[in-house]
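First comes the structure, then the notes that go with it.
With one protein chain removed, the remaining protein chains of the complex are shown where they sit.
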Amino acid sequence: MKKIGSKILTGPYIIWMIIFTVIPLGLIVYYAFTNSGGAFTLDNVVSIADTVNAKPLWLSFKMSFEITVICFLLSFPLAIILSKYSKNKNSIIVMAFILPMWMNFMLRTLAWRLILLNNGFLNRAFEIFGLNSVYLMNTKAAVILGTAYDYFPFMLLPIYNAVAKIDEDVISAARDLGASGVVVIRRIIFPLAMPGIISGITMVFVPSMSEFVIADMLGGGKVYMIGNAIEQAFNSGYADIHLGSGLSLSLMGLIVISMLIYKFFDKGEEGHGIW
Amino acid sequence: MNRGYRQIRVLAVICLSVFSLFLTSCSTRQEDLSNNIIVFNYGDYIDRELLGQFEKETGIHVIYEEFLTPEAMYTKYKNGSVKYDLICCSDYMLYKMIEEDEVVPIDYNAMEHIGNIGDIYWELSKNFDSQNKYTVPYFWGTVGILYNTEMIDYVPDSWTQLWNEEYKNNIIMQNSVRDSFVPALILNGASINTKDKGELRKALKDLQKQKSLVQSYLVDEVRDDMVNNQAVMAVIYSGEASLAREYNENLEYVVPKEGSNIWMDSWIIPKGGKNYDGAIKFLDFICRKDAAQANFDYVYYSTPNEAVLEDIDDEEKEEDNAIFPDEDILSRCEMFKYLGSDIEEFYNRLWKELKVY
Partner (left out) sequence: MVKKFTEKFYLVFMFVLLYMPIAVLIMSSFNASEKNKAVWGGFTLSAYKALIKDEIIMSALYTTFLLAGGAALIATVLGTLLCIGMMNMGKLFKSTMIGIAQIPLLNSDIVTGISLMLLFTRFTDLSFGTMLVAHVTYIIPYVVLSVYPKIMQLNVSIYEAALDLGASPLFAMRKVIIPDIMPGILTGFMLAFTMSLDDFSVTYFTKAPGINTMSTMINAEYRKGIQTEIYALSTIIFIVVLIVLFIINRRSEKAFRIENERV
């Protein structure tokens, strides 16, 4: 009776996860390895190597990489600067930078559509300043921009949390010993912020990999990512659940593998939450 | 400690209020579950006020759901997790569903206003519903080019204009499998219903060549983008074209001289629907003169409803070649046929190849 947690408390969660996470995953696996006749086949899983699927997969990978890099490059300096301005974790200035996250994701994407359209806000502004108009809408650049904007807070927050935790004394000690600003950032802040950076990269890279709506809204049907291929498999009239499941499974496998490789290079950083 | 306790209380209050909200919403939904119909239609393809009016008149609640393309509709329907009572879709998809025995015959005798649908539209319907047994015509039209007269000083009355380098980045194509292949197939002298894989491949090659000129592949957004002067020309359905012209007087619609696609959207009652009588009542309501009139004014596509057509004077008909095409245009147009699952799958494959190109 002295034990605090009793096993029963974990029951509801475990049952829930079995019914709604494990079984559905099992269904995906089942569909992925069968054809419409119900017979075993590897075709669906292997079809990820087919050019019509491999190309969007590679595109997704490249774009997610670029999105992650952009988010990181923009948020790392911002996190450092913010940590100087705010001693309190919830300070208004930090809030100000993550507030856009609470705007609905569709609204944010819609806003970029307004900005990037051929005669949208950006080109109107360019016109006023006498610059040539740019065709950004319906290009990869537009999708990258929109996605990076959407996921930016997911990069900023964990990095900021990690940087804010760094003991100021450590930094001033380094400075007293003659370390320059660059050295402080490279040798102290960067390694100590690593757990946050890792969470940030995961939180941005994984969802960008399977993104399909942003590509749809800002890519004008010209940017075809692996998410679009999966979505189309489920929505293409002859309802290819099997192909769609196969592709989903492959995508999932690839993400898990890349996360494992990534964890391997960064072992020993336990206990950092997602934020 | 005290603070923590207060927080629990706050949380508890939130819990209770959310749950009570949840429960009330559930119970209200359950009440009219017995007397509603689930209607599945294209986006923005009905005057929504009619749904309320119908409910007021008959007491039948309409659960209204929209889809983007016929293919997406078919998938959702086939999933079987929603029991649709009425679906409105295009010719070739209806043909497929009739072929696959997914539909229920419509009891026309139970409909008071079915006589409003003109004979020629029943004739047209025979393309996909050979015995006139399963469908009720809703709207019809052609596929053509909508262009902005401020940006182009001649009439682009040929599909070849879609390959004109001059309009690079200023052409909008339809983001729908069959429609997007129409221009290329017709230019190559093939039928839009060809089952010849070589001809289809050849069309794909042309479309791939065109891709660098295309600004975007869109469905419902085409109209808005054209109204906003985003592009010089777009492949578009006639109904959408006339609606776009309401908002922007510089837009004109033309059916290319090489010929095009004539389409018809009709209602069917799919198998598995739970409220057949309700569905029939809704169809009858949609055919009734006042409802059809309101709907025509809102949707502004070519209507097969003679009672509505009677009231439109010849002048208006002549003015708008998009929704009132003349005989000459119609004679060059062909209707889509369902090509069988093999070719459908092939189309899907080609479509993907175009998208990743």
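Per-chain numbering from 1; labels A and B assigned in written order.
Throughout what follows, contacts are C-beta pairs under 8 Å (C-beta built on N, C-alpha and C of every residue); 3 or more make two chains touch, one makes a residue touch a chain.
This structure is a prediction, so every number in the text was calculated from the model and none was measured.
Enquirer: Could you tell me which of A:I81, A:L131, A:V170 or A:I261 touches the chain that is not displayed?
Expert: Reading the full complex, the residue touching the unseen chain is A:I81.
Enquirer: In the whole complex, what residues of chain B lie against the chain that is missing from view?
Expert: 1, 3-5, 7-8, 11, 14-15, 18-19, 21-22, 25-26, 29, 38, 40, 43-44, 48, 63-66, 68, 79-84, 218-221, 223-224, 227-229, 247-248
Enquirer: What residue numbers in chain A mark contact with the hidden partner chain?
Expert: Residues touching the hidden chain, for chain A, are 1-14, 16-17, 20-25, 27-28, 31, 74, 77-78, 81-82, 84-85, 88, 90-92, 95-97, 99-108, 110-115, 117, 119-121, 123-124, 149, 152, 181, 206-207, 209-210, 212-213, 217, 227, 230-231, 234, 241, 244-245, 248, 251-252, 255-256, 259, 271, 273-275.
We adopt the following convention: only the chains that are shown with their structure count from here on.
Enquirer: List the centre-to-centre spacing of chain A and chain B in whole Å, with centres computed as mean CA coordinates.
Expert: 35
Enquirer: Quick one: which bits of chain B touch chain A in the complex? Just the residue numbers, please.
Expert: Touch residues, chain B against chain A: 69-72, 74-75, 78-79, 93, 169, 175, 177, 211, 214-218, 225, 228-231, 341, 344-345, 348-349, 352-353, 355-356.
Enquirer: Under the touch definition given earlier, write down the residues of chain A that touch chain B in their complex.
Expert: 51-52, 55-56, 59, 117-119, 135, 137-138, 220-222, 224, 228-229, 232, 234-239
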